[in-house]
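Here the complex is missing a single protein chain, while all its other protein chains stay put.
Now for subunit A:
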Amino acid sequence: MAYSFPEEVLEHVFSFLSSDRDRNAVSLVCKSWYDIERWCRRRIFVGNCYAVSPEMVIRRFPELRAVEMKGKPHFADFNLVPEGWGAYAYPWIAAMAEAYPFLEEIKLKRMVVTDDTLELISKSCKNFKLLVLTSCEGFTTDGLASIAANCRHLRELDLRESEVEELSGHWLSHFPDSCTSLVSLNISCLGSEVSFSILERLVARSPNLRTLRLNRAVPLERLANLIRRAPQLVELGTGAYSAEIRSDTFSNLADAFSACKQLKALSGFWDVVPSYLPAMYSVCSGITSLNLSYAAIPSTDLVKLISQCQNLQRLWVMDYIEDSGLDVLAASCKDLQELRVFPSDPFGAEPNVSLTEQGLVSVSEGCPKLESVLYFCRQMSNAALIAIAKNRPNFIRFRLCIIDPQAPDYLTLEPLDAGFGAIVEKCKELRRLSMTGLLTDRVFKYIGSHAKKLEMLSIAFAGDSDLGLHHVLSGCDSLRKLEIRDCPFGDKALLANAAKLETMRSLWMSSCSVSFGACKLLAQKMPRLNVEVIDERGPPDSRPESCSVERVYVYRTVASRQRLDMPDFVWTLDEDSSLRYS
């Protein structure tokens, strides 16, 4: 019985719960547990910044120290969400800076972050320690300068693949000499030079530095000096890995690497000169994560490097590796868990490298722990997919992209339904799936029947009719995120499964056959869903109701339905189905 334990004891017990799910479950037990839990929750994850309002979060959790949040839908990565759609961080930060003076960590993904936002964080949160901005935009190096200058205890500054307007390279010099707390610095997304001497001094005075990811502008000749000042590094991202071939540069670099006994992850590798790769061989046996996805290196050199890394768990590489290289990977790296193969020439009409479905089959055969795959290729067959599914029933993430979006089985010219069907049937723990190729409603029937643990599904140019969408919405019990583009899915399936949408985080449909009338009906039926019509052709009510909308984004929300920051191409619908503009 709750009242026989003093609150302090319960609080202490709850402090061992780190998972959000556990904490959410605990808070549902009874009112007093709800109250105790909310006062001692320190970390929160908001998967959709519009699903809840800052005020609601602050009211419920008065003592947060760490906030993680996501903004734009995933398809924004591929330019499918028009510029200006939303996901502004400022309103959140403004509210939280006031409510949480002890806020320490902020992680944002796909959000618009301005310099003002960064300045506000740096000036309001005296104990600020960690800033991770993944695929964000809207800020300049001035914003970074405020963070560097004002956050006295900064431990992590990680600008993963964000778009930064670079006004000057001098922002780095705003770290005061007294700042020695850095543990992680990732500036790999920056295009322009930063002052090397400033960087070197910063690295030299950061004894706890574990992660250093440089940008392309840091030349190879400078790398040795930087590494030498941080032999305790665990993760290193190089700059451009090319230089005139000179033996002193080489031996300098090799010496520096050999002093790094703790190195586990390597990335960077722009503009690689293969002759310099052996400089790293001394650390290869300890490497568990290798990101060569920007490195244009021929297969032979890739293979030489990879076969030194027997403890590799994660490999990101370009298709230069070819089937032959993947064979070697399969033979050498038995601990491999994640493989991503990116296309070197995605827009070319003809294949430029010899990478086919065979490479993936080899790796699935040879690597017993492989559970996560992202694979770009130009041909696929049902036979290969079936073999892969049989070899590797432990897949958790399976993302396949065939360059020609409606490519059939290249051997039989049939749809790839059977192949993907095998994947979902055999891989019972599958949580994420992206499919391409010629696919009919049948594949969605398989998915609906078998993919019971599937949480995220991405579909493009697939299916024949609403039945396909219906199978997915009615069958996938664990579905949280569904993103669809260019499929003949429309009103019937959507409206028949309206209730399902409230159990999901979001649904994105672009260039499908969803009519404006159906959007209105959906909004009417489901008051706790925000139905956003994103259409650049002008107000949807200026066209017949049966007209399809360009894009619709549906997400559950407990915030007031109308967000106030909508641009002129986004409309939401009130309960009475009247059109609302911002």
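In this section, a contact is a pair of C-beta atoms (placed from the backbone, for glycine too) under 8 Å apart; a residue touches a chain by one contact, two chains touch by 3 or more; residues count from 1.
By definition in this document, contacts and distances are computed from a predicted model.
Q: Tell me the UniProt name of the left-out chain, picking from "Auxin-responsive protein", "AP-2 complex subunit alpha", "Large ribosomal subunit protein uL22m" or "Proteasome subunit beta".
A: Choosing among "Auxin-responsive protein", "AP-2 complex subunit alpha", "Large ribosomal subunit protein uL22m" or "Proteasome subunit beta", the correct UniProt name is "Auxin-responsive protein".
Q: Which listed residue (A:47, A:91, A:488 or A:539) would be found touching the missing chain in the intact complex?
A: If we include the chain that is not displayed, A:488 is the one touching it.
Q: Which one touches the absent chain: A:22, A:35 or A:404?
A: Missing-chain contact among the listed residues: A:404.
Q: Quick one: which of A:258, A:293 or A:311 touches the chain that's been left out?
A: Among A:258, A:293 or A:311, only A:293 touches the chain that is not shown.
Q: Among A:26, A:498, A:512 or A:573, which one is in touch with the chain left out?
A: From the options A:26, A:498, A:512 or A:573, the contact with the absent chain belongs to A:512.
Q: If the hidden chain were put back, which residues of subunit A would touch it?
A: 75, 77-83, 135, 161, 163, 189, 242, 244-245, 270-275, 293-296, 298, 300, 318, 320, 342-347, 349, 352, 376, 401, 403-406, 434, 460-461, 485-486, 488, 511-513, 536, 547-548, 550
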